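Missing here: one protein chain of the complex. Every other protein chain is in place.
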Amino acid sequence: MPDPLPTVALKRVTIVGEAVLETRLVALIRAAGAKGFTRLACSGEGSRGVRASDWEGANVKLETLVSPAVADAILSALARDYFEHFAVVAYVDEVHVVRGDKYI
Amino acid sequence: MPDPLPTVALKRVTIVGEAVLETRLVALIRAAGAKGFTRLACSGEGSRGVRASDWEGANVKLETLVSPAVADAILSALARDYFEHFAVVAYVDEVHVVRGDKYI
Amino acid sequence: MPDPLPTVALKRVTIVGEAVLETRLVALIRAAGAKGFTRLACSGEGSRGVRASDWEGANVKLETLVSPAVADAILSALARDYFEHFAVVAYVDEVHVVRGDKYI
Amino acid sequence: MDALELVRLNLLSPMVLGFALGIVAALVKSDVKLPEALHSGLSAYLLLAIGLKGGIELGKAPLGELSGPLIATLAVGLTSPLWCFATLRGLGKLGVADAAAIAAHYGSVSVVTFTACGTFLDAAGVAYEGFMSALVAFLEVPAIIVAIFLARRTTAGTAHWGETLREVVFGKSNLLLLGGVAIGALSGPAAEQVKPFFVDPFRGALTLFLIDMGVLAARRLGDLRATGGFLVAFALLMPLVNGAIGALVGDLAGLSLGGTTVFATMVASASYIAAPVAVRIALPEANPALYLTSSLALTFPFNLTVGIPVYHAIARWLHA
Amino acid sequence: MDALELVRLNLLSPMVLGFALGIVAALVKSDVKLPEALHSGLSAYLLLAIGLKGGIELGKAPLGELSGPLIATLAVGLTSPLWCFATLRGLGKLGVADAAAIAAHYGSVSVVTFTACGTFLDAAGVAYEGFMSALVAFLEVPAIIVAIFLARRTTAGTAHWGETLREVVFGKSNLLLLGGVAIGALSGPAAEQVKPFFVDPFRGALTLFLIDMGVLAARRLGDLRATGGFLVAFALLMPLVNGAIGALVGDLAGLSLGGTTVFATMVASASYIAAPVAVRIALPEANPALYLTSSLALTFPFNLTVGIPVYHAIARWLHA
Partner (left out) sequence: MDALELVRLNLLSPMVLGFALGIVAALVKSDVKLPEALHSGLSAYLLLAIGLKGGIELGKAPLGELSGPLIATLAVGLTSPLWCFATLRGLGKLGVADAAAIAAHYGSVSVVTFTACGTFLDAAGVAYEGFMSALVAFLEVPAIIVAIFLARRTTAGTAHWGETLREVVFGKSNLLLLGGVAIGALSGPAAEQVKPFFVDPFRGALTLFLIDMGVLAARRLGDLRATGGFLVAFALLMPLVNGAIGALVGDLAGLSLGGTTVFATMVASASYIAAPVAVRIALPEANPALYLTSSLALTFPFNLTVGIPVYHAIARWLHA
């Protein structure tokens, strides 16, 4: 078996929000300094349960691998612009990324 | 840079199961005390590899942010009702959720 | 409340890559010793941003629950065959799996 | 054809029956909802097809004939959100954001209701101006802009006007509608080539779409409790007021009996495709449960079943 | 037309060739599978269209003509799971759950096989009662209920009967089929409006769908090893038995030559849309590899290629 590959511990920020916000959330992530992101279509239910339009595609899930500082910047921007009026969930965990230095 | 946002450590329970079970799994999660969930369409292969019906949409992935007690309740209910006969995978990890108190 | 279910700590390897690679990545995972995997359609942007073909379905996300040794084997094989020329992101974290011994 | 026969004709059309099937399916919790991708594709198809049909006729119509209806459309589009807003604020005591959001929906237009009206008239054998669907695009947009402006006037506006405008004008539904008009008008006789796709199967595709709309409408019914009595009354009476005004204006603008019916229906209908998206972004503090439930779960079925024959009756009375 | 010519006609129809294309594609590992959303949408379209055609004819048929075939349908639907179950238990030595699960599939009906039979008869120029597709809905449901009851009688039942019943009756496929029947029957001549969508392109859409079915069937072929020799024999012989019984009963019920052929095909066919979902939930201890492989990978292609002409031959012999 080969030597284990070196990995870098990074923050993974996950945002689940209304699909109408997609373009804006992506812009927010980029502005906060993220180098990339992965986007998944999803749906869900929460305490609020209101959607702008059922046929705009329910929810979107964005995942981005970033440094701790960028993670904070993303969450702060989210809190400022979206948490009051929009159905947005955001959380952070840590993952070990191969070639992780590419993403910071 | 702004102060880091306060986050709450919560359990994220992930369930991957046959799509025919979707309504039932959602009901189970709700009954166990979860406040919300996110649903993703997916497919997969495992050791068993039997599906009720290929055109019922393969698998479904449910993710729910909950307290440790609710996480245990979900897993126990799953074990009781589904693990014997159905293709269901379930696991738990911890994530740091913004406005996390909303979900417990 | 029932006793918490015993869980097994396993590695979850996540690979996000170009959809044209799907069959090959699945074969790689299998060859490295994974017992199963879950596949999600996704899209994304990164530093590179080149896709073989927009209508081949953007990206694919593969998640597999494995032992640490198999996780290393997967990452090494990825690094050898795909990291140079393809848009592939891979990372590892730890999750607590119910009936986890099934997957190792 | 007498009035009752017309109502029967409308209620037992495949489209209305399809809508009913969707409602029934949702009520018995049967999952007949089309996959997201198909709903969205079908919606794009319908918008394009409606535009295309309008565009083909537009290409044939003398420009002079158009000016009257076009002015009427813009006039109604710019003013109807005002009287809706006033009613919602004055009688309904709703907050500014909610009132403006609802006014945007009722000032704008429901493309599917419009289409159902055309199908109704075809079945009843009543002719109408072919260019009407080109007018839909001109009624869809202004009301949304006016209503958002009404709210922003009074609330602390972080809204970027340019962006809002861009989003409404270049929104998916408007662009497909206008794009269809352009393709139809420019391609002239060559448009015949695409009729077996965009024209012949149109009503069947609409029937399928309406099954899905029925499911969505039924799902909203649960929110009726949150809506409150006033809004239920508003959602069922405002269309009649707007329809009567629309019939009057359409008649004055020189439209035929059929054209007047279509115009009245357009004015009476409430948007649930373009408006919700624009409003969600521009007026996030408005409660979607209010504007979606009233337009989709109440006004839409009301117009589909009762409204259209009523507006036709009004138009006939005006033309008599 | 002689027998060989009929077989040739069937094998070289675009639908059967489409199915073959799907199998070939899967065998050479070419990914021609339609996206999930399209498969499901196409399936909804086919069910609605079949129902609609049946409904239009139902609206025209005198009720008296219907009673015989309807009784025959219910009779077969209630009894055929019994003899299938007995065979599987007695000869095949299968467990209760597996035997009941398979009996549910063979007692129920394959909508696509039914449709392929109609297409075959059209091509052969043989008329059949237009209301047959309305009967499909009545054959689809009872068998599943009976079979599940057979299993629950003996196994420790945590099954909620009400829920199981609700799910089968209001299942997607049944609801769309019945919904189509209702729309067709109620809308009367107005149904003409939707024919360019639901009737004219139907066979082409079915061809596309069958390519997909071919892929799915071929993927199941790998499970044949798990199936065992008895089940392979069952999957190829039971349809012949059921088809012969169906032809006899259909003939007795007063159906025409074409109607008898269709009825025989219905009885001979095995469900792979409604039954698997219901059985998976109600009899989770049954092995899906057994019931899916036999119905989808064996019986379906068998009926599609060989079965239909054979049932037609039996019907002709009975009518001679």
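Note that the chains take the letters A, B, C, D and E in the order they are written out, and that residue 1 is the start of every chain.
By definition in this document, contacts are C-beta pairs under 8 Å (C-beta built on N, C-alpha and C of every residue); 3 or more make two chains touch, one makes a residue touch a chain.
Every value quoted in this text rests on a predicted model; they were computed, and no experiment measured them.
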item	value
Among shown chains, those touching the left-out chain	C, D, E
Hidden-chain contact residue, picked from the options E:208, E:262, E:297 or E:315	E:208
Full-complex contact with the absent chain, from D:68, D:92, D:179 or D:228	D:179
Contact footprint on subunit C, counting only the chain that is left out	18, 20-21, 24, 41, 50-58, 84-86
Absent-chain interface as seen on subunit D, which is shown	35-38, 40-41, 44-45, 48, 166, 170-172, 175-176, 179, 182-183, 186-188, 190-191, 193-198, 200-201
For subunit E, the residues touching the chain missing from this view	9, 12-14, 17-18, 21, 24-25, 28-32, 34-38, 119, 122-123, 196, 200-205, 207-208, 211
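Throughout what follows, only the chains that are shown with their structure count from here on.
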item	value
Chain hops separating subunit E from subunit A, counting only touching neighbours	2
Far-end chain from subunit D, centres as C-alpha averages	C
Averaged-CA centre spacing for the pair subunit D and subunit C, given as whole angstrom	46
Interchain centroid distance [CA atoms averaged], subunit D/subunit E, Å	41
Distance from the mean Cα position of subunit C to that of subunit A, given in whole angstrom	19
Touching two or more other chains - residue numbers and ranges from subunit E	36, 40
Junction residues of subunit B - those touching two or more other chains	40-41, 93
Category of the chain touch graph - line, ring, star, complete, other	other
Touching chain combinations (by label order)	A-B, A-C, A-D, B-C, B-E, D-E
